[in-house]
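Removed: one protein chain of the complex. Kept in place: all other protein chains.
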Amino acid sequence: MESFLQTLIAGVLLGGLYALIGIGMTLIMGVMKIINLAHGELMMVGMYIAFWMFTLFGIDPYLSVFIASPILFFLGILIQRFLINPVLKVDSILPENQVILTVGIGMVLANLATIFFKSDYRATPVSYGTSAWYLSDYWESAPFDLSLSVPWTVSFVIAVAITIALWFFLSKTDSGKSIRATAQDLDAALLMGVNVKLMRVVTFGLGSALVGAAGCLFIPIYYLFPSMGGQFTLIAFVITILGGLGSTNGAIFGGLILGIFESMTATYVGMGWAPVGRFLIFVAALIFLPGGMASLLKKKRIGK
Amino acid sequence: MKKYLPLIVLACLAVLPLVGLSSYMLHMIVLVVMWSAVGMAWNLLAGYCGQVSFGHAAYFGVGAYTSGILYYKLNISPWWGIPISIVVVTVFSFLLGLVVLRLRGPFFALATLAMGEMMRVSAENLNWLTGGNIGILIQERTWIDKTYYYYIVLAIATATFLVVKYLMQSKIGYYFVAIREDQDAAESLGIDTTWYKTIALCISGALTGIAGAFYTNYMGYIDPHIVFALHDVSIVTIMIVMVGGVATLFGPFVGAIIMVFLAELVRSIPGLGVAHQTFFGILLILIIIFLPNGIVGDFQKIKRLFKFGGACK
Partner (left out) sequence: MKRLSVMMFMLSIVCGAAFAGPATAETLELGIPLPLTGAQAKFGEMEMRSYQIAMEEINAKGGIKGMTVSLNFEDGQGKPEISRAIAEKLIDVKKQPIIFGDYSSSCSKAIAAVANERKVPYLVVTGADDAITQQNYEYVFRMNPSNAYYAAGLGSFLSQVVKPTSIAILYESSDFGTSGADEMEKYGEKIGMKVVVKEKYEKGAVDFKPILTKVKAQKPDVIYMVSYVMDASLLMKQIKELRIEAKLFAGGAAGFAIPEFINNAKDAAEYVVTATLWSTQVNYPGAKEFAEKYKAKFGDYPSYHGAEAYSALYIVKDAIERSKSMDPADIRAAMKATKMMTAFGPIHFADKDGYQNQNFMETLVLQVINGKHETIWPESTASAKYVYPIPKWRDRK
């Protein structure tokens, strides 16, 4: 019982953070239909910002969310405006050629980080880094002991807050609605007078800002080095497909499912197999649930 | 001229070892030829048939491990892996196709990516079969002289080239292109798209697997992180074709020269240090922005550019 509950807690916390990484990608993939292989590298940039803010000025990584997100927003806009847009415009046999572009961007970002910051492993040793709340501290005669890590919980809560803010932006504001319209039906959106070009730029900026924020939330519980991006790009893919392209609600559920599933596999099957489990549900979702979680939500009328 | 180009290139490549290249250069050329074979195989599935696979490492790795396991478990010469891998990888591709070919576009791409990663993790965990993360080390390679390896890989690449060329001249080739251009339209014309996609996948997979089996023999050491690598195999393959020219016969070859040879050249520029990757990354970005169909695919554009600039005549 203790194992199960502890694993569940771990899975939910992890899932919430995964969701934030995934949302950025799901927006970009939904609106622009491109596979962004530089997503993890953008997260790395966000983490470096948080790291240097902490090291140079002693700014708490969680506060860096407000610094890293705007910077990454502009970085994303620049990348979209000057690199991705020209490629999207031209006619090519396979539209997937933008993949190389994002691979190239990722390579440059990771390599620049190596040049400027060396390949040392970095971390922000915050004072609350290893503190946790224990069930037995509050309830003396607890039948078992559960723990809740402070930084993990704070990161989770902030991730949820960002997600809610994003949800409001997408469903209540005009620009948000335009982004969703572009994702759902490009031609219809064009006909309705949505400035699709602008929306694409904004979306890429927004996606980058979100993953930058995720970077700030990850650094207190994780660590940082220049070539760390790849694995987070992969995780973001899985969540995007699990949730359904372009659906933020789907991405949240996708992230949670992935987090819980991975944790359960690690406890009950073996951690070496956890990545197989991850891709197994990924492929299963692709085949049996092509619209991702979003399509299920729609059926149940709780989605948008 | 154009008709004989393949023969000319082949002849040039065939006499290459005779001019007394250093073993270092020969190694680079072996890699170029091997990667162009993989690129051609990928090109058949993605460039012509329109099914962009992000998981060719799965076929490459299964081919490589076929060879490796023959040696490691059965004590048979790993060279048998080349013919045997054709069978193994074809069956493997067929089974994989049952799952992934139901999907389209980015979904297909991501499903194949997941398959590649799943194969890697499986190879890591099936210790009794693959030796797990320790990998398989072939104690003694067959030859020290690389010329033999070179001719073998050249034969593999030539065969791959011919298969792709003749397939694309046949009726099947037209079906492939029809599927790429519009799958629904192709279906409505009575083309059994799933069947032809399966054919493309199996042939492409088998050709990749042969190259993988060659890799085991040539390098003498494999482990899951090397042959099932997402970035170093799957994505490198895509880049080779995209940079060289999608849906062109020579594109993969040109792309392999750039991705292997030019990368090595950039790496060797003195004083550049670790910045060589930035340099190479920018190069890739520029190529794709200005030549979206690759160097061979947009060759007319290059020609025009040179004429405008007056650099060429």
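Going in written order, the chains are labelled A and B, and every chain counts its residues from 1.
The criterion applied here is as follows: a residue touches a chain if its C-beta (ideal position, glycine included) is under 8 Å from a C-beta of that chain, and two chains touch if they have at least 3 such contacts.
Because the structure is a prediction, the values reported are computed rather than measured.
Student: Which residue, B:31, B:110 or B:201, contacts the hidden chain when the whole complex is considered?
Tutor: B:31
Student: Just name the one of A:11, A:176, A:207 or A:292 that touches the chain not displayed here.
Tutor: A:11
Student: Considering the complete complex, identify which of A:149, A:233 or A:248 is in touch with the unshown chain.
Tutor: A:149
Student: For the chain not shown, which residue from A:202, A:228, A:256 or A:294 touches it across the whole complex?
Tutor: The one listed residue touching the chain not shown is A:228.
Student: Even though one chain is hidden, which residues of chain A still touch it in the full complex?
Tutor: 2-3, 6-7, 9-11, 13-14, 17, 110-111, 114, 118-121, 123, 125, 129-132, 134, 145, 147, 149, 218, 221-223, 225-228, 231, 262-267, 270-272, 274-275
Student: Suppose we count only contacts with the excluded chain; which residues of chain B make the list?
Tutor: Listed in rising order, the touching residues are 1-2, 5, 22-25, 27-28, 31, 121, 124, 132-135, 137, 139, 141, 144, 219-221, 223, 225-226, 232, 257, 261-262, 264-265, 267-270, 273-274, 276-277, 299, 303, 306, 312.
Following the convention adopted for this analysis, only the chains that are shown with their structure count from here on.
Student: Round to the nearest whole Å and give the separation of the Cα centres of chain A and chain B.
Tutor: 31
Student: Please give the residue numbers of chain B that touch chain A in the complex, ascending.
Tutor: Interface residues on chain B, with respect to chain A: 46-47, 50, 52, 99-100, 102-103, 106-107, 109-111, 113-115, 117-118, 121-122, 124-125, 180, 230-231, 235, 238-239, 242-243, 246-247, 273-275, 277-278, 280-282, 284-285, 287-289, 292-294, 297.
Student: Which stretch or stretches of chain A touch chain B in the complex?
Tutor: 29, 33, 35, 37, 83, 86-87, 90-94, 96-101, 103-108, 110-112, 114-115, 230, 234, 237-238, 241, 245, 270, 272-273, 275-276, 279-280, 282-283, 286-287, 290
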